[in-house]
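Here is the structure we will look at.
Every protein chain but one is kept in place in this view of the complex.
Now for chain A:
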Amino acid sequence: MSTVTTSIVTPDGPVLEADYEMVSCTAENGELGILPGHIPLVAPLKVSSVRLQIKGRTDYVAVSGGFLEVRPDRITILAQTAESAADIDVDRAEQAKKRAEKRLQDKQANLDQIRAEQALNRAINRLEVASHSR
C-alpha cells in the first residue's frame, strides 16, 4: 500500500516524521481521513487525537491549537503542542484535569471559565491518547 510522508511540527521542534498509510484527525467540521494522493487541503484541528496508521499499527498523537496541511505527497500538522502517546505524563494530565474541574466549579469571571474548559479539554484529550499506549 502506498504511503504518505507525515510530519508533526510544534514551536518547540518537530515531534514526528514518518511514512503512514492513513492519517485520521478531527477537524473543526468533523472527522477527516487522509490517504496518499489527497488534493491540497488546509483545515484547523480541534483539541484531539491524531491517528496514524501503518501496517496494521496505529500511532496516537495528542494535539492542541493546530491545523492540517495536506499535499498529495506530504501531510504536515502544525500544532502549538503535540505529544505522542508514549511521551504523555499521565500524572500531570490527571492533575491538570482535577485543577480544571475545580476551577470550573467555583464560578468566577467568564474568561477564566473558558480557559478552564480549554484546559480540561486538553487534559482529557491527553489522558485519552495516553490510554492507547498501554
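The rule is short, and it goes like this: a contact is a pair of C-beta atoms (placed from the backbone, for glycine too) under 8 Å apart; a residue touches a chain by one contact, two chains touch by 3 or more; residues count from 1.
Basically, contacts and distances are computed from a predicted model.
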The hidden chain: which UniProt name fits, "Amino acid ABC transporter permease", "ATP synthase gamma chain", "Ferrous iron transport protein A" or "Carbon-monoxide dehydrogenase medium subunit"?
"ATP synthase gamma chain"
Where the complex has a chain not shown, which of A:L16, A:A43, A:L104 or A:L127 is the residue touching it?
A:A43
Which chain A residues touch the hidden chain?
9-14, 27-29, 32, 39-44, 65, 67, 69, 71, 76, 78, 80-81
